[in-house]
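Shown here: the complex without one of its protein chains, the others still in place.
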Amino acid sequence: MAVDKKYETPMLDQLETGPWPSFVKEIKAAGEENPMANDLIGLLEQSYTERLGHWKHGGIVGVMGYGGGVIGRYSDLPEKYPAVSHFHTIRVNQPAGWYYTADVLHKLCDIWDKHGSGLTNMHGSTGDMVLLGCTTPDLEPVFSELTELGFDLGGSGSDVRTPSCCCGQSRCEWACYDTMGLTHFITQKFQDELHRPAFPYKMKFKMSGCPNDCVASIARSDISIIGTWRDEIQINQEEVRNYSKNGVNIVKEIAVLCPGKCIDWDGNEIKIDDSSCRHCMHCINVMPKGLAPGKDRGAVVLMGAKAPIVEGALLSSVIIPFMKIEEPYDDMEFWEVIEEMWDVWCDNGKARERIGEFIQRVGLGNFLDEVGLEPVAEMVAHPRDNPYIFYEDYLEEEDEDE
Amino acid sequence: MAVDKKYETPMLDQLETGPWPSFVKEIKAAGEENPMANDLIGLLEQSYTERLGHWKHGGIVGVMGYGGGVIGRYSDLPEKYPAVSHFHTIRVNQPAGWYYTADVLHKLCDIWDKHGSGLTNMHGSTGDMVLLGCTTPDLEPVFSELTELGFDLGGSGSDVRTPSCCCGQSRCEWACYDTMGLTHFITQKFQDELHRPAFPYKMKFKMSGCPNDCVASIARSDISIIGTWRDEIQINQEEVRNYSKNGVNIVKEIAVLCPGKCIDWDGNEIKIDDSSCRHCMHCINVMPKGLAPGKDRGAVVLMGAKAPIVEGALLSSVIIPFMKIEEPYDDMEFWEVIEEMWDVWCDNGKARERIGEFIQRVGLGNFLDEVGLEPVAEMVAHPRDNPYIFYEDYLEEEDEDE
Amino acid sequence: MADAKPQRLTDIGPPHHDRFMPPIIKKNYGKWKYHEIPRPGVLVHTSDSGDKLYTVRAGSPRLLSTKKIRIFADLATKYCGGHLRFTSRHNVEFLLTDAANIDPLIADLDALGHPVGGTGNSITSIVHTQGWVHCHSAATDASGVVKAVMDDVIDEFKTMELPAKLRIALACCLNMCGAVHCSDIAILGIHKRIPQIDLKTLPKLCEIPNLIASCPTNAIRPTTYEGKPSVEIQEDQCMFCANCFTVCPAMPIADPDTDGVSIWIGGKVSNARSEPMFSKLAIPFIPNNPPRWPEVVEAVRMIVDLWKANANKHERVGEWIERIGWPKFFRMSGIPFEKTHIDDFKHAGLTFKRSAHLTY
Partner (left out) sequence: MADAKPQRLTDIGPPHHDRFMPPIIKKNYGKWKYHEIPRPGVLVHTSDSGDKLYTVRAGSPRLLSTKKIRIFADLATKYCGGHLRFTSRHNVEFLLTDAANIDPLIADLDALGHPVGGTGNSITSIVHTQGWVHCHSAATDASGVVKAVMDDVIDEFKTMELPAKLRIALACCLNMCGAVHCSDIAILGIHKRIPQIDLKTLPKLCEIPNLIASCPTNAIRPTTYEGKPSVEIQEDQCMFCANCFTVCPAMPIADPDTDGVSIWIGGKVSNARSEPMFSKLAIPFIPNNPPRWPEVVEAVRMIVDLWKANANKHERVGEWIERIGWPKFFRMSGIPFEKTHIDDFKHAGLTFKRSAHLTY
C-alpha cells in the first residue's frame, strides 16, 4: 500500500523528542507505507489539538462463530480520515508467558502488514497481542491466517477473557507451581467459554507463581491463582550470613518488616517461626540465595477482583486457602468448583455484574452454600464485627443433636 | 416499711456463693426492709427459672417540665409482684469524676430509702447514678429532695445525655486538660438540652484526658473530647535508663510497638522523632517516670460514636484535630461549632438518626460545608480510593482564577 | 410553667466536684507527676510537690443497696477523711493520704467481700447493663452472667500477671448499652426468633411508618389485618435485632428457648499502640443456662487462658490475634468457624481476605 497524504503534526512531533521510546515514531514508521497508520496520525493530531477523542462506540463485529476477540471501532470523522473509518482491534491470544521466536513474530507481522494498520500493542493489559486497526472485511482473512499459524483470538465481551500469567517456572526460582502450564491448560479447556460470551459479564483468570504476584492477578482477575507453600521456608544459613556481611541489615530490613513478626536474627543464624509466617515473600525477596519457599507447594485461589465500575473496585479474596496444582491438571477437583461457581453466578447474577460484585450482593456465606464449599477462617480478614446475624436453623440443629 | 413475703430463690441463692461480690446479696439486703426490693427477688427468680424477662415497655413518666431523666418501667406480673408493678429508674447526674463524700452519700441513701427500692447502680454506663425502682407518685418527691441536696436528673430520650469523664487532672499525671472542669461546664451549659429532648436522637459527651481514653469516649459518645499534646514528649533520660535497668526491654516492649516507628534506643538514651509520633501514649504508659506528654496540651475532638442500632456501630472520628481547652471555657469557639452542628443535624436528621449516622448519610464533606468547617487531612484515615467524585464548581473556580 | 411554681428548683445540674474532692487532690490538682502500682489494687500518685495519694480500688457488682453504699461511706470516713470515688468501670476507689491505712482498709474490704484489685495488667470489673433486673429488651440477664464469670476469673482481678489489660463487657441485647463493641471480650445477649406480631394491639400501640423504618434490613412490610393497616415480617430478612420491638411493644421478640448469648473478642478503646478496634464474633451462640451460664464462663476462661499463654507483653487480645491471624486463632482455640462468622452486613466485602497473607 502506498501512502500519499501528509499531515502536519506539530503536537505529536513534540512527542517524538525525549529519551523514552516514542509511540509517535512507531505510528509514523507504520504510516510510511500504511494508509491506516497514516490517517491515524492525522486523527490523533486533531485529538491533541482539540483535547478530544474521535472514536465512536463500536458496533458488533467479529469473526464467524465467535462472540469475542474483536473490538469494533469507527471514527467520527470518516470523511476526513477515510482509512481509519473502520479501525477495529483484534485480540490475539498470546502464548503463555509471552514467549515468542523471531520466526513466529515475523510471520505475525506479515499477516498484519497485509491486512491491518501495521500497529500493535505488545501487549494489551489483559495479556493479548492487540492488533490495532482493521476493517470489517479483513477480519476473516486475518483470522484464518492466524489459525493457520497456530494462533487464535482472545476474549472480549461477557466471556472468559484471555488468561495470563507470570513467567513462573520458566525463569523464576520462586514459582510454586507451573503458571504457564496451567495457563495454557485453562485457555484450552475453556475455549468455548472464551469465544462465545455466555456469562453475566467478563471472567478473567490470572496466574502468578508466588505472592509477589507479578501479573497483578489479585487486582485484576476474577480468578486469581497465586502460588504459595505450606511447609518451612528453606534456609541456607551460610548465604544468609553472606547477605549480612555484604550490608543487608537483617533486623531492620527484614525482621522488622516481616508481617508475621516471626523472624529472629542473632547475628549468626536466622530463625523463622513458620507457623506465623504470612507467606508474604519479603524475606525471600531480599535474600534470594539465602531463603526459598518451602517444598510443599501449591496455590491459594482468590476471586472477585475488578475495576471500579459499578460497585467499586475490588481485590480478589480467598476462596481456596491452599490447593495442590499437579498434572494431570484435568483431574483437579478445582474445575468442578469453578463450574459450580459459574452456574450459581449465571443463574443468579444480574447483567454486567462481575462475580465479585455478585458475591458481595448475595453474601459470601450464601455463595459458599450454593457452591457447596465449606466456610473457613482463611476467607476473611476477620470475623464479623456487627451483630446482625441471620441465624439459620439453629433451633433445628439443636433439636437434632439432642 | 416492713416486709412479710418470703420467696424461695434456689436459682439466685446459687449466685450468692463464690468470691465475687454478689448483686443478689445486695437485693436481698435491701429486701429485708424494702418490699420493692423483696418483690424484685421474686420476680427475678421467676425470670431465672423461665429464662425470660418480665418487664414491659415503659410508658412516658417523668418529673414536671423535664422530658428526660426517668425510665418508665412496669412489670408484666403486677398481681404476683405488686411492689414492682411500677419500677421506674431515676437517672441522677453524678458529680464529674464520680467523687463523693461519705456525708452526701448518706443523704442520697436517705432519700432513696424513703422513696425507692433501696437499690442503685453506682453507676450506669452513661455515667449517671441510677436509682433503680420507683413508683410514679414518688418521682416528684425524689426530685425535689435531690435538688435540695444540690443534685439534678441526668438525661434520657433524645436529649443531651449526662456527660462523663475520666478523673483527669484530679488524679492522673497524663491529663492534657481539665476533664472534670470541662465536664461540669458542659453539663451546666447544656442544662436545657439535657432535660428537654429536642434532637433527632440522643447526644452523648465524654471527656478523656489523654489518648488512653479511660472513659471509652471514642466508643460511646457522639462527642468525644480526648486530651493530647502537639509538642515534644518530655523525657527524663535518667529515669528511662532506670526502667531499662529494672528490666523493661525498651526496644521490644516500646520501640517495636510504637505505631509511629519513631523511637530509637541506643542502650543509653531514648530518641523520639516527635514529628512522627502518633500520640498513642504507649511509651509513656510503660515508663511513667521517664516520659510525659508535651507541654503544649489540648484535645482532639471526635464525633459520632454509637452502638450498632440502626446503621451499624461507629467509633467517633476526628472533627477538630487539636483544640486548646482553657478557661474561661465560655469563650471557646467550640460551642459555636457544636451548636452549628446541632442545627444542621436537627434540620436534616431523621428521627432516631444519631449524628454519626447522619454524617455518613449526607457525607462528611457536605456536613463540613454546612457547619462551616474546613476539611483537613486529619479527619480521614486516608483519602478516597474510589473515583466516584462529585466535582463541584471546578470550572467556575478555574474561571475565577484565570 | 416555671412561673407557676417559682420556688421549684430545676436545671441546677450536678453539684460541683469541688464539694467532694479530698484536700490533697484540690491541692495537687493538675500537678501529678507520675504513678506506681505497688501491689494489685493500689495506686500511688506522686505530685510535683512530693505529695503522695494512695488509691485502693475494690471490685463492685455495680448493683448496690443503699446499705452497702453506707458501708462504703463509713469506710471512707474511717480511712480517707470521708472521701471516695467510683471509676468508669464501676469499681469503688478509696483515696488515702496515710499509707498506714492501706492494709487495714484492704482487710475491711476483704471481710466485706469486696476484693481489691483491677489495676495494671489485670481483668477489672465487667461493664454491664440491666438484663432481667430492669430491662424489657433483655435476651439474657446481665448481673448473673457477670457474677458467674467474675467468680471464675477473680484471680486475674487480684493479680497483674496478664500480658496487658483485659476488658470484659456484657450487654443484654443488641442495643449494647454497655458499648461492648470495643471490648477484649464481649458477651452479648442474642434473640434468635422473629418478633411475634401482636396484630390486635399493634394499631393502637405503634406508628406503622416508624415501625417499618426501624428495621435495618427492611424485613417489615406494610399489610392489613382485619381491614386495618398492619405489618408482616419477611422471615428470611429478619436478623433478630429487636429494633422494631424498641419502637413498638406489639413486636415481642424474647423467647426462652432461643434467646442466649454470643461472644465477641479482640476489641479495644485505648489508642495505646494500635488504634481502637471493634470486637469480632468468636462464638455465635450459647443458650441461656441460668443461674451460672457454665458454657459462657468456660468460653471466657478458655480465651483468657489462651491469650495469657501466647500473647507477647503489652499485646491486648485483639493485637495478639491481629499478629497471629484469625485462622490461627480459630485453630488454637478449637472454636469452629461457621457461616455466621462471615460478615454479610453493609461493609461485608471489606472483611473478606483480600490478600495471600495466610498462615498454614
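We just call them A, B and C in the order they show up, numbering each chain from 1.
The rule is short, and it goes like this: a residue touches a chain if its C-beta (ideal position, glycine included) is under 8 Å from a C-beta of that chain, and two chains touch if they have at least 3 such contacts.
This one's a predicted model, so the numbers in the text were calculated from it and none came from an experiment.
J.: As a test of the contact rule: which chains in view would the missing one touch?
T.: Computed over the complete complex, the missing chain touches A, B, C.
J.: From the list A:5, A:106 or A:324, which touches the chain that is not on show?
T.: Going through A:5, A:106 or A:324 one by one, A:106 is the residue touching the chain not shown.
J.: Among A:3, A:61 or A:219, which one touches the chain that has been omitted from the display?
T.: A:219
J.: On chain A, what residues meet the omitted chain?
T.: 11-12, 14-15, 18-27, 29-30, 37, 40, 44, 47-58, 64-66, 73, 87, 89, 93-106, 108-109, 112-113, 118-123, 125, 127, 132-133, 144, 147-148, 150-152, 164, 166-167, 169-173, 175, 178, 180, 184, 187-188, 191-192, 194-195, 211-216, 218-220, 226, 252-253, 257-259, 278-282, 285-286, 288-289, 292, 305, 307-313, 315, 350-352
J.: Given the full complex, what residues of chain C touch the hidden partner chain?
T.: With respect to the unshown chain, the touching residues of chain C are 271, 275-276, 346-347, 350, 354-357.
J.: Using the document's contact rule, name the residues of chain B that touch the chain not shown here.
T.: Considering the whole complex, chain B reaches the absent chain at 211, 213, 218, 226, 228-231, 259-261, 275-280, 300, 302, 304, 314-318, 321-322, 359-360, 363-366, 368-369, 375-392, 394-395, 398.
Criterion: only the chains that are shown with their structure count from here on.
J.: What is the distance, in whole Å, between the centres of chain A and chain C, each centre taken as the mean of its C-alpha atoms?
T.: Their C-alpha centroids are separated by 48 Å.
J.: What is the distance, in whole Å, between the centres of chain A and chain B, each centre taken as the mean of its C-alpha atoms?
T.: That pair's centroid distance is 50 Å.
J.: Which residues belonging to chain A are in contact with no fewer than two other chains?
T.: 385-388
J.: For chain C, give me the residues that contact two or more of the other chains.
T.: 174, 176, 181, 216, 241, 257, 278, 345
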